[in-house]
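Here the complex is missing a single protein chain, while all its other protein chains stay put.
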Amino acid sequence: MLDSVIFYFFAGIAVISAALMITRRNAIHSAVFLITTLLATAGIFLQLRAEFLFISQIILYVGGIMVLFIFVIMLVRLDVPLPQIRSRTRKWIALLVALAVGVEAGVVIFLARKAPGQGLLIPDPAPADKLPPNTEELANSLFRTYLLPFEVASVLLLVAMVGAVVMAKKRTDAP
Amino acid sequence: MHENGAQKTDTLFGADELVINMGPQHPSTHGVLRVKLKLDGERVVGSECVIGYLHRGVEKIAENRTYQQFAPYVDRMDYVAAVSNGLGYCEAVEKLLVAEAPPRARVIRTILTELQRIASHLLWLGTHALDIGALTPLFYCMREREEILKIFEKYCGARLTTHAFRIGGLQYEAYDNLEKDVERFCKDFESRIQQYSDLLTGNSIWIGRTRNVGLLNSADCIALGASGPVLRASGVKWDMRKAMPYAAYDQYKFEIPIGTRGDTYDRYMVRIEEMRQSRLICLQAIENIPAGPIMARVGKVLKPPRGEVYHSIEGPKGILGYYIVSDGSIQPYRVRIRPPSFINLQALDKMIRGHLVTDVVAIIGTLDIVLGEVDR
Amino acid sequence: MNPTLHSILAFVETWWVELLCAVLIVLVVPLIAGYIVLVERKVMADMQARLGPMRVGPHGLLQPIADALKLLIKEDLIPHNADQFIFWLAPVLSMTAALTSMGAVAFGPWFQVARDINIGLLFVVGVSALGPFGIVLGGWASNNHYSIIGALRSTAQLISYETTAGFALVSGFLLAGTLNVRAIVETQRTDHAWYVFLAPVGFFTYLIASIAETNRAPFDLPEAESELVAGYMTEYSGFRWSLYFLAEYANMIVVASVGTTLFLGGWLRPFSSVHWLGWLDAAPTLLLAAVGAYCVFRAGKQPSRVQSLFMWAVAFACFVVAAIFALASPFSHLPLEKMHDGLYGAFWFLLKDSAYIYIFMWLRFTLPRFRFDQLMRLGWHILIPLALINVVDVGVALALSSEFGLNRWLAMVVTTAATLGAATLLLRWNDKYSAAASASLLADSSVVEDPHAG
Partner (left out) sequence: MADKSKAPQSPDISQPDVSGSSSASAAGAPPSSPAKGVAPAPLQVPLDNELSRRYRERFGAAILDALEDRKQSIFIVHAAQLLEIARYSRDEEKFDLLEDYTAVDWPRREKRFDLVAQLYSFTHNTRLRLKIPLGVEEQPSTLVPIWPAANWLEREIFDLFGITFLGHPNLKRILLPDEWQGHPLRKDYDILQQDTAWVRENLGIESGQ
């Protein structure tokens, strides 16, 4: 009972602020609502006892990436209202994408309902104190089971970062 | 900061220059200085000083007062060094009268003026350190300055705008324990200077904030008319007290401290050392205060003969000059005051080019300006 | 019975300790923050050869309450061109983050809101990292250039020093092998060492980074009063301003608590495993009794009756608490073990916290402020590499002792020496770099010439 109250509370906040985020004209306001969405999602993670995921969400997305977002918005002064998108084709593309996402979500929920216990709906979650400590689980899978892919991904990100720095540097030198 | 703010706000780090106003209400502009800064990012590419907020027309007032009546007004220019202002004015009028203060008066004047120099430098040190973010030296400096102000208070009853001297000498005889008070102060003061040095001189943040900040070489100093510690820090070994001695300075031995690079750190070191030298002068002076009258016979109504005179002294902030024209009446025909702060402030633009906004604060501090004197 | 009501009741029954702690934190932390301000002013006054607040209550003891009242009834101004919503939101955000993160701090073995959360310390760090949003957004919403510069500086500073703090904490986590707050403290008991001795470099990098993160001098550039008036707080007044103010001090408590927990042994008594130092358990009682006695001594010298009455009251409170400590102490042989753990734990924890915060104050009154480029250079060129090297070295030391059976202390000494060597190299390199940087700065300044200057 309480669980579902908490879930719907967080989910509601996440959905509403996501909607607000895309409808705000002011970039900083959008950023604030994006932060709210991320925090609400983090709350759902916490409710699922995925504590590590919860805190990574907060530290990385909210504490790191969003701070950078706001920094950039303030630097380039995106806080003036942006011109509306007038292009007709773009509107059609947006509609198409939205439909596709909607269909995908519907299919997932339908499948999940078909096979209870395997998809989104878990009929009998394990009692909270019986869950394995998921931080350790996560560490084990990242650093033992999937060490190689994990390291490959890190190197890839590093390369991407170095590449971004190099490209950015070139651009400032050119003019 | 709507009216106090930016005029051009397209992008903060964009190609356009950003103009921001520092002051006239800003904690670090030492009064009501307003500096318009042209910024590229946080880098200063140009500046303009807007002054005059404290303009009272002191020079106009002088033309409507008698010579004695005007003396208290000069205290209100550089109000942290009122005694020095008074000394310059009194000596200038004495020159105009072709009179000279008696030896005893001259020695007492020297003592008080040197104490005032220490007090002025102390106030500068405290506020300058505060601008750079060191809170504590301010209170140490105030503690010592208090002792000096107490001596002034005992001598003439006033602490800030003292009006300590009269044209022709002194009004008040030195009080009984003046020598002892000065000596006690000087004895303590040596260790107190050490305290400031302990807090600042070797501190690497302090050095980082002041070294190579606000460079002004000697040629620029002279061209811009900058004088006093600013000039000496750039390596010019010149002091009005040595070059053209006045009061009783020719009787005492002291050194002229100079810097090598002309940066903010050098100016700091020069002023610290000047305080030490002033202390030495005070100690020498109290050794032997000659007996005798304290007032020359200049008469109650001063009517200097026609003519004009320019007299300047080494004020705590630089050359403090008085140009007085007499038409033979009891009121000066024209009094021109050469304010060291005003002319030193001209160098600000040159000094802050290329520095960060943060350094502007340090550089305004290092110039040691008093707006009461800049604006007069 | 109504199932909803039932479940709510069950919830309260299970969690009443936590709820109580949470309420206590929300109510008491502002008060404590107020008194930290008083202590800070007193410490500052002492260092600056003056007395500090003396008028409101004896020795200014009621000053924080007077200040709080003043702030509450002050006019609340919102600038005309400010972004009303964000202007309202920002200080609340700062305060919320600071208080929430305190939820996972264990002030003693029993006094903790989120007790079983197994990411404990990470939660504190992560949630307190939300606080700067309040600063950034507040600075932006004020629509004031000083505020915006303050906000930008704050963001850049946060990003730089958060990384350092994170790496410094990792070195501690490696030693403890857990993120759970209580487990971290317990491992320090079983390891017979606070981690400040095992990872000194980690502790000092964390200390510096935590000062920078809380925007305290010499890293107080976002609110540098002599440059930016008050930085991001320039346009704030009254209650909103006090929220920022409280958040700053609450954040100090949070970072100090993290440092205390991870590096200074949390609520453990010094030398908790050395038996002949058991008499240290009497310290709280004696200390409080001494404070009480001092109050009695001063009570007679107060200028007014009210003030001396107040002094008596303070003395009485001290004696009462001292008596409680005495009752709970092992010397009393009463069956109050849980109370003993809680009380004494809280005492030692708060003592260490205070020492940590005292370092903040001490540095603030001693050092001048960094310039922004110097701050960034310190962060990126010295502290981050140093913290990284330290993480690697701590890992190496752990491997040496567990895989090769090397003495743990020896391994630590060797790797710490290696870290310090690297630090020396870094510093020397940085000196060279900064000399070159200032040279280029001056070269630039001669280029721009403006005939209309002056």
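Just so it is clear, A, B and C label the chains in written order, and each chain counts residues from 1 on its own.
Basically, a residue touches a chain if its C-beta (ideal position, glycine included) is under 8 Å from a C-beta of that chain, and two chains touch if they have at least 3 such contacts.
Here the structure is a predicted model, which is why all the values come from computation and not from measurement.
For the chain left out of this panel, the touching residue among B:Pro72, B:Pro103 or B:Gly225 is B:Gly225. When the missing chain is restored to the complex, the residue among B:Ala99, B:Met142 or B:Ile207 that touches it is B:Ala99.
The hidden chain makes contact, of the residues B:Cys186, B:Leu200, B:Leu216 or B:Val236, with B:Val236. Mapped onto chain B, contacts with the missing chain fall at residues 51-52, 55, 57, 59-61, 63-64, 95-100, 222-225, 227, 236, 238, 243-244, 296-299, 301-310, 312, 319, 321, 323, 325, 327-329, 333-334, 336, 338, 342-343, 345-346, 375-376.
Here is the rule we go by: only the chains that are shown with their structure count from here on.
With centres computed from CA atoms alone, C is the chain lying nearest the middle of all the protein shown.
In terms of their C-alpha centroids, the spacing between chain B and chain C amounts to 43 Å. The distance from the centre of chain A to the centre of chain C, each centre being the mean of the chain's C-alpha atoms, comes to 31 Å.
Centroid to centroid, with C-alpha atoms defining each point, chain A and chain B lie 62 Å apart.
Residue numbers of chain B whose C-beta contacts span two or more other chains: 9, 12. Counting partners per residue, chain C has 148, 152 as the residues that reach two or more other chains. Residue ranges on chain B touching chain C, taken from their complex, read 1-2, 5-6, 9, 12, 20, 26-28, 42-43, 45-49, 129-136, 138-140, 143, 199-200, 203, 205-206, 208-209, 211-212, 215, 346, 349-350, 353-359, 361. Interface residues of chain C, counted against chain A in their complex, comprise 3-4, 7-8, 11, 83, 85-86, 89, 117-119, 122-123, 125-127, 129-130, 132-133, 136-137, 140, 148, 151-152, 155-156, 158-159, 162, 179. Remark: chain C residues 44, 47-50, 79-81, 143-146, 148-149, 152, 217-218, 220-221, 224-227, 229, 234, 364-374, 434, 438, 441-442, 444-448, 450, 453-454 touch chain B in the complex.
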